[in-house]
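Apart from one protein chain that is not included, each protein chain of the complex appears where it belongs.
The letters A, B and C name the chains in turn, as written, and every chain counts its residues from 1.
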Amino acid sequence: MYSFKNDYSEGAHPRILNALIESNLEQTAGYGEDCYTTKAVEILKEKIKCENVDIHFISGGTQTNLIAISAFLRPHEAAIAANTGHIFVHETGAIEATGHKVISTKVNDGKLTVENIKAVLEEHTDEHMVKPKLVYISDSTEIGTIYKKVELEAISAFCRENNLILFVDGARLGSALSCEENDLELSDLARLTDAFYIGGTKNGALLGEALVICKDSLKEDFRFHIKQKGALLAKGKVLGIQFLELFKDNLYFDLASHANNMAKLLNKEIKKMGYSFLTESPSNQIFPILPNTIIKKLEEKYSFTIWSKVDNNNTVIRLVTSWATKQDAVKDFIEDLKILTK
Amino acid sequence: MYSFKNDYSEGAHPRILNALIESNLEQTAGYGEDCYTTKAVEILKEKIKCENVDIHFISGGTQTNLIAISAFLRPHEAAIAANTGHIFVHETGAIEATGHKVISTKVNDGKLTVENIKAVLEEHTDEHMVKPKLVYISDSTEIGTIYKKVELEAISAFCRENNLILFVDGARLGSALSCEENDLELSDLARLTDAFYIGGTKNGALLGEALVICKDSLKEDFRFHIKQKGALLAKGKVLGIQFLELFKDNLYFDLASHANNMAKLLNKEIKKMGYSFLTESPSNQIFPILPNTIIKKLEEKYSFTIWSKVDNNNTVIRLVTSWATKQDAVKDFIEDLKILTK
Amino acid sequence: MYSFKNDYSEGAHPRILNALIESNLEQTAGYGEDCYTTKAVEILKEKIKCENVDIHFISGGTQTNLIAISAFLRPHEAAIAANTGHIFVHETGAIEATGHKVISTKVNDGKLTVENIKAVLEEHTDEHMVKPKLVYISDSTEIGTIYKKVELEAISAFCRENNLILFVDGARLGSALSCEENDLELSDLARLTDAFYIGGTKNGALLGEALVICKDSLKEDFRFHIKQKGALLAKGKVLGIQFLELFKDNLYFDLASHANNMAKLLNKEIKKMGYSFLTESPSNQIFPILPNTIIKKLEEKYSFTIWSKVDNNNTVIRLVTSWATKQDAVKDFIEDLKILTK
Partner (left out) sequence: MYSFKNDYSEGAHPRILNALIESNLEQTAGYGEDCYTTKAVEILKEKIKCENVDIHFISGGTQTNLIAISAFLRPHEAAIAANTGHIFVHETGAIEATGHKVISTKVNDGKLTVENIKAVLEEHTDEHMVKPKLVYISDSTEIGTIYKKVELEAISAFCRENNLILFVDGARLGSALSCEENDLELSDLARLTDAFYIGGTKNGALLGEALVICKDSLKEDFRFHIKQKGALLAKGKVLGIQFLELFKDNLYFDLASHANNMAKLLNKEIKKMGYSFLTESPSNQIFPILPNTIIKKLEEKYSFTIWSKVDNNNTVIRLVTSWATKQDAVKDFIEDLKILTK
């Protein structure tokens, strides 16, 4: 049984484990005040091409979202998200648990537009409703699509005009930025957003996300929020060491490229067989629509997610590739599907 | 510079890293639904000698405290803690951030007694005050002392009579249970408390605490709370593998014993030199009172925590030992202190 | 300028002010433990035909909703509401501010159905999503419609089968229960729901809602929640006296009937002129669709709410009547509209 279920089935890239071993018995300061974390922050600032950001390492994506959003908003302010947004759907009300409404807006491709945001602002007119204040987008999105530079620039400009905070969930930012279709760089994110995070868990780390706070007014006292939400790891260096290893050369993007390539191969071959897809995804998650009979057969050898029903005979499935996906497994899947398709 | 500052200066015990490496490329289910986590839970149940508990692995102590306490209490209910209790002092108001007051009561040795709890109940009489509902104790305490069985039994009996939840913060439970003076076992904790956690971070793990929920009514839907607070790690196996390694033989207690032995050695020798202590600590944290002039000298070669002022000339310091503390470093410290003391 | 903007433009029915005056200088216990409140509770229990309920008086609707819902739910649980539901739209995220998501579901007539609720349950499958636990409905709804007995019975049965709490926002329950089309009584609400409230503010009181808790497990410690949310009035008798006056005879329903009659008159005459309506409302809020040119003229003499745009030339307006609405004003409005319509 081979899994295309997600990008966190395996552990960490071997170089990361190695880095943990090499530094293991060295005594360092706790709570992320160690030299590895410091170096990781320095190197990330170089990659982002911006000195004037604050960077914090946090163990997971939901945790990063909830700490950042609750730290950035006042009690009556709300986040705007796509109806497919992770914070709206799959975080067990983590944002609401910190007191803030997530206003969802229906989109088809996982991506928010200026028009979506504008419509929300127009509906929220007075103190009988929450005040929309933060725009949450994911790149890549929860259904595999990515933002183009022109799209992010438009959202960014609108947010600045309207005094909205722009926050990017980058759980799969590695995959997004490594797509062929992508024209964004880390430095664009720093330039265009108020905060974003660079996901490690889904791109080769054991655990860990790097939150980058760009806007000065959002930086103050941020470590208090991390601690208050239970996320200031005593052995904070565990996160710093991993990001140092991922970014001291091009490892982070190499891993993401591999994941994308594996998804692309699947995508191309499945398309060739005549199947259509839920979305045009250039990243490491693809959503082919297959006949139920074939899905049943595939499930004998592969695990993946049943995403949504199309009609009585066809279903969308989600296939996810990662830094660890084996090319042979991809080829086997394609061969098996070919045979089942005939 | 050698550090006696805390028990999380180094990484993990080498066997733990090894276990992570060995399982690294295996594909497993996410979110703690993998086989390693399942096995770790099974083995822990054996060690606890109780099948009827739920066990969850969570990345840190503050996180475990806040998830458990907020899941256990209704909005108007409060926790009772010693004024030295970690949740009262050192968690940036994490419990209050979930909506609950922490009622503190002054104690001298870090330990709550039935009398302390009773006094709190007597003061809280009606709906104009919070309702005390959960008793929080730490074993070992924040100042190194431990609970004897007779003490825990008394607190447990009182809590059951008064419909109070008894919760034990076991960030340093390994050290507590491995002290010579200790007469408690894991099975006693399961028998006497409603929930407790077994700390991994401060006893050889990279990160991770094992929360044990004993009382049936507190178990329902607990994974929702973990997720909502951002603590359901995608690669949950990282925690399971570590606890499996710590408990598949006696590693956990061996590590704690080493830490205790190192502290004991320090304790004995410092006492011999005529110094007194803030508390009689049998565990891995000791609190000698030293002259300021000597402290200044020691700081040139060792790092440790300045705890509290005694008078203009003397100060309490905290020395913490761990599974990784080197006996040679302890001996050097003793020698240096002897020389300075003359 | 005459206002049809809402049902809280005037103060209280004169009998209520009189009751406040008569009891004014009498010394009574504070915080709702006075004899008037006690009597009001007794009389309400008679009207509800159920002794086994707890009744609390709270100053406003949003306050009642947030206290009840936050007291009833555990942290990971959520409320289900129509997308027009007051808690979803017009309470500034009051429910989310207590930590709970409000799951909205699209309806056309302001009313939830079993199918709506079922669909929400089917989408919420595991601990990565909130757990739907409370069904919130309003009677009458925010757009004037009312629940029939058969509808409420179906929802109630479904909630009981699925262990969901059924809560009815009765800000305008007087109007709902006094409609000609209505076949529900207070006793039905007590029988079919877990909690509901009887609105006073919008039916002749200065302020005040009577929350009725039917389900035993929701009753415990409820006064703690009222106090914690700042709603336990020192002079609680102010609320008790008003409800005593409203319910010691049929005043409450008489006032509601007047409001309904005034709305009905408007409704009938506007329909006669050939206009259509957003909803078929039998209660004290009606939503005619009028040409923009006519609306502009009407606004010179009357105030009302511009509800929503229909097309470039027509708009839905909201007209609200109350216990205090003058029949002459209604007639004037009709006459003026007739003239404008020609």
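The rule is short, and it goes like this: a contact is a pair of C-beta atoms (placed from the backbone, for glycine too) under 8 Å apart; a residue touches a chain by one contact, two chains touch by 3 or more.
Computed from a predicted model, the values in this text were never measured in an experiment.
Taking every chain of the complex into account, the absent chain touches A, B, C.
From the options C:Ala40, C:Val53 or C:Leu66, the residue with contact to the chain not on display is C:Leu66.
Contact with the chain that does not appear here is found for just one residue of C:Leu73, C:Val89, C:Cys159 or C:Ala231, C:Ala231. When you scan B:Asn6, B:Gln27, B:Gln63 or B:Thr92 for touch with the missing chain, the hit is B:Thr92.
Contact with the undisplayed chain is limited, among B:Gly30, B:Gly60 or B:Pro75, to B:Pro75. Residue A:His128 is the one among A:His128, A:Arg160 or A:Lys309 that touches the chain not shown. Annotation for chain C: contacts to the undisplayed chain at residues 2-3, 5-6, 8-12, 14, 17, 20-21, 23-30, 59-67, 91-94, 97, 201-202, 206-207, 224, 227-235, 237-238, 324.
Annotation for chain A: contacts to the undisplayed chain at residues 70-71, 74-76, 98-99, 127-128, 130-131, 221, 223-228, 232. Contact between chain B and the absent chain runs through residues 75-76, 78, 89-93, 96-102, 127-130.
What we mean here is this: only the chains that are shown with their structure count from here on.
Homomeric contact chain A/chain B is classed as same-residue, with over half of its interface positions used by both copies.
Centroids of chain B and chain C (each the mean of its C-alpha atoms) stand 51 Å apart. If you average the CA atoms of chain A and of chain C, the two centres end up 42 Å from each other. Separating the centre of chain A from that of chain B, both taken as means of CA atoms, is a distance of 34 Å. For chain C, the set of residues touching two or more other chains reads 75-76, 98-99, 127-128, 130.
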